[in-house]
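Here the complex is missing one protein chain, while the rest keep their positions.
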Amino acid sequence: MGVWIILDTKFVALLLLIAAFALFYAYMALAKGGMKIKARTFPAVAAIPEAIGRAAEMGRPVYYSTGMGQGTLNNQLNGPQTLAGISILGYTTRLCAKSGVKITYFTMIADSLPLVEETMRTAYMAEGKPEEFDPAVAINFQNEQSPYLTASLGWIQREKPASSILMGGFYYEAVCIGEAGNTIGAMQIGGSANTHQLPFLVATCDYTLIMEELYAASAEISGNLDVIGSLRGEDILKFFVLILLGLGFILALVNNNSLISLLKV
Amino acid sequence: MSGQNIWDKLQNVDRRVFYWILFIALTVPFLSPIGLPITVTPSTQSYYDGLKSIQSGEVVVLSINSGVSAWGDCLPAMIASVHKVYDQGGKLIVWSIGYTDVDITWAKIKEKLPDVFSKWKEGENYVYFGYCPGQETNVALLATNIRAIYPKDVRGVSTDQIPLMKDINGANKIKFVLSSDTGDAQMYYIRQWKNGQVNYEKTGKPPTVAEMGIAMNKSGDMAYYLSGDEFGLVAGSRGAAELEALTGYKGDATITMDSISVSHVLLVLAIILTNISMFATRGKKK
Amino acid sequence: MIENIAVLYPTDPLAIAGLWTALFLMLAIYSYPLWKENPVYRFAEHTFVATALAIGIIVNLQSLMNTAVTPLMKGSFLMIIPIILGLCMYFLLVPKQRWVSRYPIAILVGSSLGLGIASNPLPSIINQIISTVTPPKAGTAVWAMFPGSPTGDWFSFAFVAVGCVCATTYFLLTYEHTGPVKPVTIAGRYFIMLALGAYFGNTVLFRFSMLAERGQYILKVLGLVPL
Partner (left out) sequence: MSQIYKREMVFIVAGVVAFVMILDYFFGKNIPGISGAGNLSSTLQTWALIIQLMAIGLGAINLIQVHYRQISRKTNMALYSAWFMVFFAILLLLGFYKLATGVEPYPYTWIFANVYVSLGATLYAITGFYIFSAAYRAFRARNIDAAILLIGGIFVLLANAPIGEVIWGGFPLIGNWFNNVGQVPGMRTFTVVGALGLLAYGFRALIGKERGFYSEVQ
């Protein structure tokens, strides 16, 4: 007894987590209180209205997918990415509703359907066109990656979307959907926090959100000052990482491993 | 169109032309293998050394966490490994925490090794438990209580009745785990078995882990090998070809290597051409 | 000489039909990249989706039996809660009561975000810093580019450390990349590009192996190489 605080090598992680939440909270409060924080603009986010505008001009639909995401929201690596993708889907749908563009959402995550449907419905409602929302625009492929890919490929060739937006936890479908979109000359915007698919999103898409940018994008879209404040919190953490890296590098040169043993507490 | 010279055309080649050339280039070498020499990388060598250290009667786990779809990269290494375990007189426990189609993979391995499985007796020399969902939670349970996850094998024989499993109910009597995976399954074994609470009965050390990963994950998997969490790593069909060279069992990976060489050269040539054509047309436009 | 232990071509007509069906469906799918979207592709596409849907339902029902229904029957009455929650999802189809479906989603999201938040800092931040600042030791293989060369090891060590600093700076979100930061972020971009290129190159091997296996499959079905 009395030793329950011992976290076996997780102590620094817990400190980091508490510090991170404190920073996010503090900067959100500061930003709300009037502190001027401006987020760097992401070209990929700025390109979304352009992509929708293109679709409106050409009279063609928009393809949207959040990727394979391991087939469920309940996945610690991909669930958050899917959620971030759905955040951006809400924004994209709203733009589509505004300019009367058809958007079709492909997914293989059955348990995300309620969330997706409500998000898209809300977007249509916000534009005052609830009657235009059609639940069948969100197409689900049963937690199976390959059928989802097959159907996506088929749909892209048949409907020839003007733009294709891929945001979320992608796996091997990224390069296939990306190249299929390229073949028909769609404008493509990608984003993922799955390191192993980033090379392909960068290679096939016109604009890409890399790792953290995917999560930050919806904060930027929202334009809420307090939400953007949390991004400053992230930056402060990055400075902290940079300091640790610099310090550790110098200590390594003089063969001192006190920092390493400190981090391993 | 008449203004287009060869470089312009080259930059706008229909991609289907490449697809055809690629598919043919990948297929033809199977008809007449060239057999280019292969140097063995250290990670494969230590994988093989690990297999060679199996003593007669020692038990090894083969965890098939790759699906039929990844056969091209994963199957040859598994076949060569099973063959080597047999050569060493080891015993084999097989299961999967990754894919539902593992039955087909296991059937294929058996089919490819008729000389092994005509002599090996199911239940005595090897046992096959099939697929079980649950991922890492499952692996953690398997470390201490195999019977909780697999009360019986695929044939329906109770685990208690299987001679091979007589004294085995956890990681403590397993020599090591060979994990074939397309994802992170090897990490589960490293976390839950190698770094977990179990002690290997004979040496007093927990079972170690070796991996047969896909080439795509090579750099990520390499980190585990270099940090010593894995005693060996066979990376993709290339690694499998090295393993086949070491074990002397010539299988599909060795032949695939010719395909790989031809297709890689093709890709490099295509890249060189597109770059030359880009520079040629850029100069002109200026 | 390459010896491949031959597996005999099946004699059972149904097995042979199976081989040819698989080959037909494969070529139907590949007609998409090799030619264009066409009726045969559509047929294969819809066949595949239907198959996966049916098999998915069966597999999930089986798992549901094992994880929920069987324990419930054996007296774990608590299992009724997730089953009710699962049914709540279907309130999505009832316009007025759609909000009920938010509760199961809340559990899923809470579980994935909670696990993600808790388990990420240690391996993805702290351990990454530790690996970056751990100096190369003589005799270890960590920086195996120049085997046995301490200078090479230290070069690699410095390369990684400097690269991490530059690339992390590139990701600053609320500071414009101007002034003294600019050259650092440009260098960061280069490090990122190198990583993407190398990763790309690695994936090619894996994907080509897969495709080669499919090519080999054609030859196998045609009986040109042993099955």
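In this document, chain identifiers A, B and C correspond to the written order of the chains, with residue numbering beginning at 1 in each.
Criterion: a contact is a pair of C-beta atoms (placed from the backbone, for glycine too) under 8 Å apart; a residue touches a chain by one contact, two chains touch by 3 or more.
Computed from a prediction, not measured in an experiment: that's the story for all the values here.
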item: Visible contact partners (per top-of-document touch definition) of the missing chain; value: A, B, C
item: Omitted-chain contact residue, chosen from C:73, C:94, C:193 or C:224; value: C:193
item: Of B:168, B:222 or B:243, the one touching the omitted chain in the full complex; value: B:222
item: Among B:69, B:88 or B:169, the residue in touch with the chain that has been omitted; value: B:69
item: Selected residue (touches chain absent from view) among A:97, A:162 or A:198; value: A:198
item: Absent-chain interface as seen on subunit B, which is shown; value: 15, 18-19, 22-23, 26, 36-39, 41, 67-72, 101, 104, 137, 141, 215, 218-219, 222, 226, 238, 241, 257, 260-262, 264-265, 267-268, 270-271, 274-275, 278
item: Touching residues on subunit A - with respect to the absent chain; value: 3-8, 10, 13-14, 17, 20-21, 24-25, 72-74, 80, 83-91, 110-111, 113-115, 118-119, 122, 126, 135-136, 138-143, 145-146, 149-150, 158, 172, 175-176, 178-180, 182, 193, 195, 198, 200, 202-204, 210-216, 218-219, 222, 224, 226-227, 230-231, 233-234, 237-238, 241
item: Positions on subunit C where the hidden chain makes contact; value: 14, 18-19, 21-22, 25-26, 29-30, 32-34, 42-58, 60-65, 67-68, 78-79, 81-83, 85-87, 89-90, 92-93, 99, 102-111, 113-121, 124-125, 128-129, 131-132, 143-145, 156, 159-160, 162-164, 166-168, 170-171, 188-205, 207-208, 210-214
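The working rule: only the chains that are shown with their structure count from here on.
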item: Where subunit B and subunit C are represented by their mean Cα positions, the distance between them in whole Å; value: 16
item: Distance from subunit B to subunit A - Cα centre to Cα centre, in angstrom; value: 32
item: Multi-partner residues of subunit C (at least 2 other chains); value: 199, 203
item: Multi-partner residues of subunit A (each touching 2 or more other chains); value: 146, 196
item: Subunit B residues touching subunit A - in the complex, by the definition given at the top; value: 15, 69, 216-217, 220
item: Subunit A residues within the subunit C interface of the complex; value: 9-10, 12-13, 16-17, 20, 37-40, 72-77, 79-80, 83, 111-115, 117-118, 141-144, 146-147, 150-151, 153-154, 157-158, 195-196, 198-200, 202-203, 210-213, 216, 228, 231-232, 234-235, 238, 241-242, 244-249, 251-253, 255, 257, 259-260, 263-264
item: Subunit A contact footprint on subunit C (complex, rising order); value: 29, 32, 36-37, 41-42, 44-45, 48-49, 51-53, 56-57, 60, 89, 92, 98, 101-102, 104-105, 108-109, 111-113, 115-122, 125-126, 129-130, 132-135, 157-158, 161, 164-165, 168-169, 171-177, 192, 196-197, 199-200, 203
